[in-house]
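Please read through the structure below; I'll follow up with questions.
Every protein chain but one is kept in place in this view of the complex.
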Amino acid sequence: MDNNIKILEDYQIEYLRDESRRVGSANTISFPKTQSEVVNIVLSLVECQSLITIQGARTGITAGAVPEGGHIMNLIKMNKITGLRYDEVKNDFYMMLQPGVLLTDVKKILESKNFDTKNWSQSSIEALEVLKNSGKYFFSPDPTETTASIGGMVACNASGACSFKYGATRKYIEALKVVLVDGNILELKRGKTKANGRNFSVKLNFGKILNGNIPSYNMPNVKNASGYYAKEDMEIIDLFIGSEGTLGIITEIEIKLLSKPAFIYGMTSFFRSEEAALNFVRAVRGDSGEEITKPAALEYFNHNALKLLKSQKLTNPSFNKLPDIHSHYHTAIYTEYHGESKDSTMQMLMDATVFMTSFGGDEGDTWVATNDRDMERLHFFRHATPEAVNLIIDGRRVANPSITKLGTDMAVPDEYLENVINLYNSSVSEEKLESVMFGHIGNNHIHVNIIPKNIEEYHKGKELYNSLAKEVIAMGGTVSAEHGIGKMKTVLLKEMFGDAGIMEMIGLKKLFDPELRLGKGNIFNYS
Amino acid sequence: MANIDILIHKCIGCKQCLKACPFGAIKMEKKKAVILDNCTLCGSCVSACRFQAINFVKDEVIAKDLSAFKGIWIFAQQKNGKVSEVVFELLGEAIKLAEKLKTDVSAVILGESLKDATKKLIAYGADKVYKIENKELKDFNDEIYADILRQLINEYKPEIVLFGATTFGRSLAPRIASKLNTGLTADCTILEIDEEKKLLLQTRPAFGGNLMATIICPNHRPQMATVRPKVMKAIEPNFNRTGHIISPKVNLRTALKVKVLDIVDIMKSEIAIEEADIIVAAGRGIGNIKNIRLIEEFAREIGGAVAASRAVIDAGWLEYPHQVGQTGKTVAPKIYFALGISGAIQHLAGMSSSDVIVAVNNDPEAPIFKIARYGIVGDLTEVLPELIRTFREKMKKTVV
Partner (left out) sequence: MNIIVCVKQVPGSNDVKMDKVTNTIIREGIEAIINPFDVYAVEEALKIKDNFGGKITAISMGIPKVVDTLKEVLDLGVNSGVLLSDRAFAGADSLATAYTLSKGINKIGKYDLIICGKQATDGDTAQVGPSLAEKLGIPHTTNVSNIEEVGADFIICNRSTDEGYEVIKIFLPAVITVVKDINVPRLPSIRTLKSAKNAEIFIWNLRDINADKNYTGLKGSPTQVVKTFIPQYDTGTEIFEGTNEEKCNKLALRLLDMKTLFSI
């Protein structure tokens, strides 16, 4: 056995969990620091055919990192930024890093530009000099949980509020190195390896060639993190992004950086009815085809979410700094604009204001942020809703330990915005379940959080969730827009792509992992 | 007007001045240093430059004859006849300073019934006590107190006046200093004497404690300073000591513009962290509000008081009276458990005088380990239950 493989100790119990609250089991664990350590561990496990679950920072909420026996390979110690690349032609910067680097570290290092360049190549060091003289750059995917690892973000194709403008993690992955379960290494660069129709061929490091088929299903035309990416003539690198630890172990990532917008302004507007709020959303989103600058983020807080925040503010000291919400308002929408000048960004806010007042909003009742301090407050408000739900659930779990939050992560195409909101509203009210709704309305991606009071409601909620999924799929939507399938939504994925689609995914997986040992339980179940 | 500039011909572009500037007021242009307009004339760059390339011209000040000012005074804040602990600490320090200056130490106390207080002040080192007893002075009042002290200082001319940096001290001292047009340095952590110039050297943290500055007040008297509780040490009291008690006549101001309508004391039996010998402090590393109960459990096991870093208070996981640090309380217990506290200097400013610091943090590079006597690197959510278990067991064994 490789030295790095250790028996899992009692005090390492945290490694059987992620943020999904599910607890798993495992026999051994390793914390490799380099790609060659990963290869050696993997080779060591070939003989006993051990299952392997890959972990990053374990901030996922669908149990993707929760092991179902076997070996845990935790990549958190692969946390070096290994280089920078500057493409003179495209005038773009790229950062090379190991999967265990956290998002918050990437944010900090791009602010300070204070890189540790030990062991960097000469060209990386030169690229750093160019970066230092080049204004501010940032990595645009912005999930709320900044302690997530970049490897984890790649594995589940993470998104954040500003993915409305910039897109999900997928768009910013330029290259990957993947160690397969047999110890071979696959290097993929965007633009270099594409499928031919739905067939593809890749060459591994020692020359072995793998030929495979892209699943034949069509992905819904929405923000999506469900199952394997599959498209005609697709880039093969996209197979691995969002593959949730089922195809290989990502050991090196090259991410694309964007020039940081000089001005970031935000505004929370309040509306007297949900209808008015949705009209506002369509207007600022430019659904009518009007030429307008779209917001970078477009977020929604339904009436129950506002009510919850108001009551939390009264009872909970950590919510003290929430601004007061006027009671005559029903629904709130947050818009964020990114611009290159104060004037142009302010103009974007003012243009949105015109729409807002046309739908009954009041200029005096808006919350506007034009500096970091105020922006932090608006972001706090955004995160306060799921936080508040968690606190209530935690309180209810004392009496009923098996209750958990039930949160949906579904998205539909633009034309179904009102339909899906009506569907959600009528469903929860019919079942008389307590709920809040909030989320990335720009992508018609609303999180419905059902807050069960007891175990009966919990089961009712789960059933409701499944029936909602069927309807969303019928609208051409997806069952998971950003959290991934993990182990918790495998049934829903089956609804989406059918048994045939699942079988195709398994077939694809077998190409890279013939004994089905990696990430067991993720994306699909199989015996 | 004071002026500072770079002597270009001497500047070699080594950037030491740039690095030393706490205000970011120096930048390099064409490999030479340039001082920007946000320079506050603090002089840090001059100290850092090894090439005498910075010309700092201060104004000529006409040296005044300050020899008439003698003696060190301590303002003895009291409540209901009981003197605040910080006063005794200041007396302890003043004795050392007085020795160097070859002068004496006096306490100034205003209040209603001050006999016991006066005795105690002498026992703790006051050679003289200026006592103003009047029922109008029973409760602290900025207006009356500031005015009386002005009269006393003008009359008796002390060279140094020290105040505890309590809420009242921090309000009273600047009012008096402003009345007298003299200098005041807040929150000093070190007081020394420049024996040559016979000046008080007042050292205090600046920039949240990242920088220490030593300040003097060369041309104005008295030199005034405030000192936080628990920073200096009182001497063992000697109730056989004798001292002079002086009851000067002062004019009491009437027609006051500030009236105290009510005084409300909040019972802080569980929050008296300043008095505790053992403190268990939680930092951001505890993760969430739920883990506070583990902190409380541990504190209960070992008989300690619960405290927290600013991050925990800001997050609303504990109330402000628990806060230790630059903008919270300063504590100096025998044992300080820093649990999940990284050791930001703002926090250290509030607890670095603790006798023994025990740190638990999952980051081996956390600054707290530099000042900790004992450290455990690990995840607090796992270590803490283990700590509770271990100490519970050990405590059982030692109980008689």
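Chains: A and B, in written order; residue numbering restarts at 1 for each.
Quick note on the criterion: contacts are C-beta pairs under 8 Å (C-beta built on N, C-alpha and C of every residue); 3 or more make two chains touch, one makes a residue touch a chain.
These numbers come from a predicted model, not from an experiment.
Novice: Looking beyond the chains shown, say which of B:Ile54, B:Ile109, B:Leu137 or B:Leu184 touches the absent one.
Specialist: Of all options in B:Ile54, B:Ile109, B:Leu137 or B:Leu184, contact with the hidden chain holds for B:Leu184.
Novice: Where the complex has a chain not shown, which of B:Val34, B:Ile193 or B:Ile216 is the residue touching it?
Specialist: Considering the complete complex, B:Ile216 is the one touching the chain left out.
Novice: Touching the hidden chain in the complete assembly: which of A:Glu340, A:Glu363, A:Glu415 or A:Glu463 does that?
Specialist: The missing chain is touched by A:Glu363.
Novice: So which bits of chain A touch the chain we can't see?
Specialist: Within chain A, the residues touching the omitted chain are 9, 11, 111-112, 114, 267, 320-324, 346, 349-350, 353, 363-374, 377-378.
Novice: What chain B residues would touch the chain not displayed?
Specialist: So the residues of chain B touching the missing chain come out as 1-2, 16, 19-24, 37-44, 47-48, 58-59, 79, 142-143, 146, 166-168, 170-175, 177-179, 181-187, 201-202, 205-220, 257-266, 268, 277-278, 302, 320, 326-327, 334-335, 344-346, 348, 352, 356, 358, 364, 369-378, 382-383, 386-387, 389-391, 394-395, 398-400.
The definition used in the following text is that only the chains that are shown with their structure count from here on.
Novice: Averaged over CA atoms, how far is the centre of chain A from the centre of chain B? Could you give it in whole Å?
Specialist: The separation of the two C-alpha centroids amounts to 47 Å.
Novice: Which positions of chain A touch chain B when the two form their complex?
Specialist: Residue list for chain A touching chain B: 11, 13-14, 316-320, 394.
Novice: Taking the complex as given, what residues does chain B use to touch chain A?
Specialist: Going by the criterion above, the answer is residues 289-290, 315-317, 319, 379, 381-382, 386.
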